[in-house]
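Presenting chain A:
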Amino acid sequence: MTETPFLPLIILLTSLLAAPVLFALPESAARLRTCINLGVASLKVALVAWLGWKVGQGVIYDLRFTMLPGLEFKLQADPLAILFISLSAILWLITTVYSVGYLERGPHRARFFGFFSLCVAATVGIAMAGNLFTFLIFYELLTLATFPLVIHKGSAEALRAGRIYLTYTLAGGLVLLLGTLGLWVLAGTTEFRPGGVLEAVANENRLAAQMLFVVLVGALGVKAALFPFHAWLPIAMVAPAPVSALLHAVAVVKAGAFGIMRVVYEVFGIETAQALGMTAPLAAMAAITIIFGSLKAIAQDDIKKRLAYSTVSQVSYITLGVALASPIAAVGALAHLIHQGLMKITMFMAAGNLAEGLGVKRVSEMNGVGRDMPGTMLAFSAAALAMIGLPPLAGFVSKWYLAQGGLDAGASWVIALLLGSSLLNAIYFLPMLHRAWFRDGPERAEGSAGRHIGWMLAAPPITTALMVLVVGGFANAPFSPLEWTRFVVAIEYQE
Partner candidate 1 sequence: MMIDPLTLTLFIPLFGAIGAFVFPRVASAIGLASVLVTVGAVAALARDILAQSEVTIALGGWEPPLGISLRADGLSVAMLAMTGVVGLLVSIGAFDSLKDARQRQYFWPLWLLLLTGMNGVYLSTDIFNLYVMIEVIALAAVGLTVLSGTKAALRAGLEYMYASILGALLFLLGVGFVYLQIGRLDFAGLIAAEPTGAMSAALALMVVGLLLKTALFPLHFWLPAAHANATAPASALLSGLVVKAALYIFLRLTTYMPLPDEILVTLVGALGAGAVLWGGIQAFRAERLKMLVAWSTVVQIGLIFIAFARAGQVGLTESWKAAALLILAHGVAKAAMFLSAGRIKDEIGHDIIRDLDRSEIRPTLAQFTFALAAISLIGLPPSLGFIGKWSLLEGAMAAGYWHWVVVTMIGTLMSVAYFSRVFAGFLRFDRMRGEIAEHKGWALADIAPLTLAISAISLGLMAAPILSFIELGYPFGARP
Partner candidate 2 sequence: MTDPFLLFDLLLAGAIIALAASTLAVRDLFASIVLFIIFGLLSALAWVRLSAPDVALAEAAIGTGVTGALLLKTLHHLRFVTGRLALDTATGFTPEHPVPPAVLWANAALCGLITLGLAVAFLGAPQAGPGFDVLVADALPQSGVDHPVTAVLLNFRAYDTLMEVVVLLAAVIAVWQIERGLTAAPAPSLGEVWQGFARLSLPAIVIVGTYLLWKGAEAPGGAFQGGAVLAAVGLVLLLSRLYVPRPSHRAAARWAFVLGTGAFAAVALLVASGGRVAFQYPIEHAKTLILLIEGLVTISIAVTLAALFHGREPVAIPNERDRDDT
Partner candidate 3 sequence: MTPDLIYGVTGIAVFAIGLVGALCAQDRLRRVLALKLCSVGAGFLLVVGAWRVPPASPDPVPHALVITGIVVMVSATAVALALIRRLQSLEAEDDD
């Protein structure tokens, strides 16, 4: 059943068109800007919900537009895309609220929100890209839109971080371009198709297909912060808290992970990828990243850096789940895409609140913050415990499926890996909670307790923390991310 194909386009355009308007607004028109921001974000959530409903009913959206002979710009709304856009739409709304509060009196707000909007548009585009070519377009757009956000502070440090970020991601993008071209030349199409498009090529020219896999996954691995390419992520921490939150939870790293998913499932096809012998190395890479990221996280004292390394580790769960080539693991991976986003955004916003409200930026300064900011720290704690994988929180669900999937795929080492990783998670998160709740902090004088953070800063992390609870606690309920994930996996595995 094909319906008017414009709904995806409208969803894309909501934020894409909001950007120029936001750019054009004068710096002083704060209220109007907030209205536009929240209005568009809410509209988008509504549209996405509608889209999700329709897709759930089996409607297929497919919008094509020829850019070069044979090469199409294609937007589609398959269930996998819905999964990712819902995440981005909802979290965008929440982050927008948070950003409005965070940047209340900061400079360059017009620029910030404009690029913020573009960034989300790019994410939506990535989600709905119907072929690798379209994906590439939005992937690069994402790089460009996030760069000004990363260097928003305009300091030398921020610029250095921005340069490193740009170097990594643009180089990755260039390699992705190469890979896309390679795909185009080899397969004659860049279409995403469940089951992949490369089976014939893989039989014919195994080496070329393998190289293509390495190139594509390597390129996407840059944004997914896979082990040797992860260095930009902790450095990009100089960005303002909402940006970090968005970067880590939704936009950049997820774009990479999502891309890997698309490439493995819909460009190569999981069977072809396995036949090429490429999934095992990928799983190994992911495993290394998981452990490495956790170990690095333990050594960090800067809260945001610790969270950043935690992201390096956690995002690789997704890659791992994809690489295990088991439908159950795939469910875990997809669920983790959502769950990690919720958990990590909570933590980053909480960290931002600590910095804003109390000036606390280091773990060693966290003593007693639980008493000073109970709401924020409760949210943080919930997310941290979820990360460790305590039932019934969200993190547990995805880890459970990953472990099951590991067994299913005959890779029992995954269990050990997950246990080890959870242990490491505990090692770096629990001390934070211990400090926050069980240690007495320095006396913070009444007046100097930092500025009072408004509800716009306080509410978002609590909201997302609640969502962490809900998606974990009601994982099996209809319309939960997990259910949707199962739906997606059934398609990808063509069951």
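Picked so that all candidates are chains of the complex that A comes from, given by their letters.
The rule is simple: a residue touches a chain if its C-beta (ideal position, glycine included) is under 8 Å from a C-beta of that chain, and two chains touch if they have at least 3 such contacts; residues count from 1.
Since the structure is predicted, the reported quantities are computational estimates derived from the model, not experimental observations.
Chemist: For chain A in this complex, identify the touching candidate from 1, 2 or 3.
Modeler: 1
Chemist: Enumerate the contact residues on chain A facing candidate 1 in the complex.
Modeler: 23, 65-69, 71, 73, 107, 111, 136-137, 140-141, 144, 147-148, 151, 153-156, 159, 162-163, 166-167, 170-171, 173-174, 177-178, 181-182, 184-185
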